[in-house]
Every structure is written in C-alpha cells, then in structure tokens.
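Note that this is a trimmed complex: some chains were dropped, and none of the rest were shifted.
Order of writing sets the chain letters: A and B. Residues in each chain are counted from 1.
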Amino acid sequence: MTNDGIIVELAPLPPLSRRRFEICEHKGLGHPDTLTDGACEAAAVALAGAYRKAFGRSMHFNVDKGLLIGGRSSPRFGGGELLLPPKLVICGRAAASDGRFGVETVAAEAARTFLRQTLRRAAEAFRIECEIRAGSASLQGLYGTDAAPNANDTSIGVGFWPYSPLEQVVLKTAALLGSHTLRARFPAAGDDFKVMGLRRDGAIALTVAIALVDCEVHSAAQYFEIKQALADWLTVQLGIRPEINTLDDAAAAGEAGLYLTVTGLSAEMGDDGQVGRGNRINGLITPARVMSLEAAAGKNPAGHVGKLYNVLAHRIARAVCEEVPDIAEASVQLVSQIGRPLSEPWAAYVQVVTSAPLSLVRREEVRAVTASRLARVYELALRIETEGIRLA
Amino acid sequence: MTNDGIIVELAPLPPLSRRRFEICEHKGLGHPDTLTDGACEAAAVALAGAYRKAFGRSMHFNVDKGLLIGGRSSPRFGGGELLLPPKLVICGRAAASDGRFGVETVAAEAARTFLRQTLRRAAEAFRIECEIRAGSASLQGLYGTDAAPNANDTSIGVGFWPYSPLEQVVLKTAALLGSHTLRARFPAAGDDFKVMGLRRDGAIALTVAIALVDCEVHSAAQYFEIKQALADWLTVQLGIRPEINTLDDAAAAGEAGLYLTVTGLSAEMGDDGQVGRGNRINGLITPARVMSLEAAAGKNPAGHVGKLYNVLAHRIARAVCEEVPDIAEASVQLVSQIGRPLSEPWAAYVQVVTSAPLSLVRREEVRAVTASRLARVYELALRIETEGIRLA
C-alpha cells in the first residue's frame, strides 16, 4: 500500500484515560470462552504444522468455531463429584490430508494438550469432538503455492495503544490470578475467573469472580476466610481492593449459595463457552474502544484477515505510539477485500491523539510506520501460524 | 437510580459521520451467525412462554450458546445436491420442567419454526440438536417470584444513536436483499448475504456477498448476467453501485469459481455459525462505535443483563437524541453488578455530541430521559421476553 492511501486523522477527543468513565473486562484462562478460544487456536497451530510436515506448505483450514458444552457437577465441602464432563466441540473446515494424517485427530490432540497445559484439574475429563469438514473449492483455491496469499474475506481489523491505567490494572489482576504465586498460595483458587474494571472519574472499582475448588474448602466459614485472604493479598499487590464473588450468599448454610466447584471451572456445571466471545487479541474486552467481533482463535493467519489484521492493527498502533514522537494514543482500522493481497488493505485508517499539534512531518511518520508494518504482513502471518496467539 | 448517578459527558469529537473514515457490516438473515442467533432467540421466547404457561411465571434459562455446523453440498448449474445437512446445536441451561413439557423439545421446535419462517429453501434439511442442562442452584435462585429480579452477572450494555449515513445505506441494502420485491425479481438470489460498507471522506463503497441458487442458474454466463442485473437494480434503489461477490473467477469454466449453492446458504458447505458473532442488537457490526461482545440472542431478558442492557442502552441513546434538544449524537454505556436490581446499574454513562454548548439544563434533561427509561426496565424485559429481539 502506498503511504498516501493511509488515512491519518487527529482525534480531538482526549485519550480514554482522561474521559470521566471507562469500563473493561478480562475473561481468565479457565473461563469457558477462553478455553474454547485456546483449544481452537492450539488446533490451528497444530494443523498448520501438520500440513507443512506432510505437504511442505500450509493448506486451507479454519477452525474458528467452537462450543464448550458445560457438564454437571455436585460440589461438596471437602470434595464433590463431576457427574457429567464438559464437552468441547471444535468446528470448521480443513483441506483433506489424503490420509497422511487425520485432520480431526491432529486437532483433538492439540486441544487436549492445550487443556493439560492450561488447567490444573480436570483436563482429562473434557470430552473433545471435532466437526471439521472440507471447505468449498473457491476458498481452497486461495491457497496455492503463492508466497503471498490474498485476503479470503472482506474483514476488519482494529487495534489501539496504549492501555489505559484501568486496563493495565485489569490485566495485572488477571496475571496475578493466573500466576504460580497465587496458585501456590491459594490452592482453593480455581482456574476459571473473570475480572471487570470500572472507573468513574478517579475511582477505580474491580470485581472478580473466581471459582473455588471444593476439595480445598471444608466449610462455608472457610470459604469466606479464603475469599477474605485472597482479597487482602490482591489488595497488597494491586493497591486496589477488589470485590470477589459478589453473588455469594453469606446466609446460606450449605454449598448452594457459593461459587464452589469440583474442578475450579464453571464449565463443570453448565456454563458454556464459544470461540470469539472472550478477550480480544489484546487480552481485553473494551466496549468503548475500537473493537472487532472477528474471532481470531482457530483461523489460519495466512489469508484469514479477521485474525491477521487484528494482530497487525494492534501492532501498528503500538509502533506508532512508540516510534513517532508526540503521539499519545493511536487507534487503527484495517479493512481487507476478498481477493486482494494482504499487504494491500482496502482501507487503512489511523486515528491519533497527540500531545502537540499534528504536523505534516508527524503525519508522514505515522504513515511510514504503518506502511512498513503492512509490508511485513507475510512475515507476521508466518509467525502467528507457527506460534499462535494468546488471548488470556 | 438517582439522576445524579448518571454521568453525562460532552464528546468533543465530531459525530462519526463527520470523521474521515468509517466502516460497518451487516450479516444477512441467512448468514450462519444470524441463523444461529435467530434460532436461539426463538428458543428463548418459546421457553419463556412454556414456563409461564406451565408454572405461571418465567424461570431460569439461558440458551445463548449455539453452533451451526455447516454441511456439504455439490452445487451444479440447473440444480445440485445437498450431500450432508447443516447441524444446528442449541446449547444452554434451563430450569427443569418437572415433565410438564420437554425443555429441549420446546427449544428445537421453536428453532425449526424460525427456520421455516426465515428461509425459502432447506429449512427442513437442518438437523437440530439441543444441549440444554439444568443450571447451578445459585443462578436459579435469582428467579423467584420477584416482580423485580436482580442482575445475574456483571455485564455491560452499550448503544448509540443516530445511525450515520453509511450505516443507513448498509441497513437499506440489507433490507432490499431480504425484501419480497427482490426475492420475487431475483429468484436466484439466496437468503445468505453479507453487506460491508466503507466510507473514505465523501466516498462510500459497498461490497455485497450473496449466495446464488444453482437450480435458478444454468450457466456461468447466466450467473454473471444475474449478478449484473442485481447490481443494476440495487444501484437504482440505493444511488450507490455495490460490488457483488468479488471473489468470483470470471475465467472459471464450471461452477467451481462462483458463489453458487444448492440452498442459497453458505452453511450448506461448511460455513459454520455461532451465536453472538453476528449483528449487534441494532442490526450492525460497527468496530469504531461503542460495541458490546455480549450475545443477546437466547438469553432470558429478565435478569440477563447482557441482553437487556444492550437493548436499553440503544433505546436510551435514541430517546436522548429525540427528546432532548441540541443533542446530535449519543452513546450510552450501562454496567450491571451481579445481585443488584436491574433498574439500578452500577454505572450509567451517556456521552453526547451537541449542536450547541451543553448547558446544565440539557445535561439534566439527558439524565431525566435516561432515568425514566431505567425505571421502566422491567416493562422492557417483559416485552423482550414475549416478542424476542431481531438481529437482522
């Protein structure tokens, strides 16, 4: 794309952090949506690798639909029972492998490995099903021996930089809740959690929902003690006191009114999940920011613009802020058109907030940074193909 | 909520329509995501009705997860074959019905009826499966005999008003593509389509992808004639010429390079769908607007804030624009907290663009309009429960 095609515009609006109100959300690593995303992304990386190994190049696939059907459980203080395991369905399309490997077997094994690496409990209990079919001929045609595949769809990718202070605290809370330190210190803390942050003027409020594990909790009293200790510990780390499991019924005598689980996962009891309903590729859900509905997880980055352009827009926004002086905040929108080269989006739009008037020089620098990243989009696609993306 | 709690802020930014760049998207009524949304929403309305009929009140349910697993087909000029039907999975939780009715039967029948009313072809061919389980006790407890249920989750609802000219043209294109007039005039036009709109400064570009039906098309030449005629007709109606099926390969001799289908649905050939991945409750996907990731379809509005607050925020934004003078554009954010009354959000934030300086009087009027809508939230919940929402 020529630099001239890139639209750069000044946002007269102040950065998000200086507005009076702000909300954002993070779904933790054991959240049903996050698990489904992670499993499909693991399947995508494994499929790309299997095609390269068997055929010397990647081929058409797209496993960006998935459903986690929650199970049934019977939590009890001291240890209950998982009555019915959750079922994970990985759905999509993939080119036939000519019998050199089993497409669905590769996907299912990658998903299982992902669960084992992610969850402390119950990874074996998940039932995994694949519904992966051959795609339509015209879409498969986009994948030839081309060094530079074209867009497979008319899609939008967006990104922004930097994270606001609220967003940073939400991400830090998530990191703490998933950390080895917390897991060691609070064995009762489950892998499934959710963090919601809200700022009204200067006041930040944090709400955390986290599943507790029944075999580590022996009474309602102990449940509330653990919750208290967890809140205390987080307060020290964050400087803000989160509210935890606000739905808990302190008056309830038994297990019923508490967020108590057998496995540390809400998916054990009917909480279902889907691909593309959780965190965006920046780890957050931010309704007042530019935000894409595209599911990144499970897509083949080579040509599935919905994945690649979101990662790319995020990286461009960051590069613009870090490499161009006076840029306080950037948000980027990229639009592909089906059949066009990936390095030539139909539209590229960068909106910036500056700490000084936006000069022509700066404007050109923003264009140059953007263009340089677009030019290296195939390199990025290859890296994503190999490494996958993390959504939590 | 007291009016004082409602934050009203001036957006110094010009309305979206005056920015240099804008994109938005609509997924048509036969798009796999839209079908999955519609089926789950139909199931939700049916379940609410069945509970009221059997028990005199609604009960806990949530069928907001769904997966449409695409089939396989063999399109041929003059009429091909559907080799494997698509499979629709409706997933969620619902209170047990004590045998008075079958929860899954009610949901499946409602989904079937929805398909019959929506699609001209192949409604019978869909395989429908339900995975609806009893929910956890604490969530079920939110549904008592209360006239005023509380929030079941910490969720965000957002909305804006008015539609920009680009958004209006995308919605109009969608309406035309789904209209009786077009269906009568172009029998080859399928029910599955997608509209993407993009504006660069004053120039609007429209891209339409629409499945053509093979039994109405007898050659590649006729395919391109129909496409041309459709583009001509839309141009007359819209004043803008859309590009249609840009991936078509004009050089291809046979069916392979064209968007040709047996049923008019991409779901016949492996295009999968999910709940919550399509249009927002305003009928659009708008990455640069406030936008929620919550899936509205399939939720019980009484207490599932993710559904109710999005509809409510949309209505508040509209009411603010229509009832308060000088308000050119409004965007609304509402945040619930688990356990709080629905009429008392944790936060309500209204950002306005005005055609005149924002006076204290106007600010109070915005608050008053917002508060009046919040006060009637239960009425809205009941209407949604009975009528459902439309996403396309």
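Convention: contacts are C-beta pairs under 8 Å (C-beta built on N, C-alpha and C of every residue); 3 or more make two chains touch, one makes a residue touch a chain.
Please read all numbers here as calculations on a predicted model, not as lab measurements.
Participant: If 2 of the identical protein chains are displayed, how many copies are present in the complete complex?
Facilitator: Counting every copy in the complex, the total comes to 4.
The rule is simple: only the chains that are shown with their structure count from here on.
Participant: Can you tell me the C-alpha superposition angle of subunit A onto subunit B, nearest 5°?
Facilitator: That rotation is 180 degrees, given to the nearest 5.
Participant: Counting only Cα atoms for the centres, state how far subunit A is from subunit B in Å.
Facilitator: 22
Participant: Can you list the subunit B residues touching subunit A in their complex?
Facilitator: Residues 7, 9, 11-14, 19-21, 23, 25, 65-67, 69-72, 84, 87, 89, 91-93, 131, 133-138, 141, 154, 156, 158, 194, 196, 198, 200, 205, 207, 209, 246-247, 249, 256-259, 266, 269-277, 285, 287-288, 290-293, 295, 331, 333, 335, 337-339, 346-347, 349, 351 of subunit B touch subunit A in their complex.
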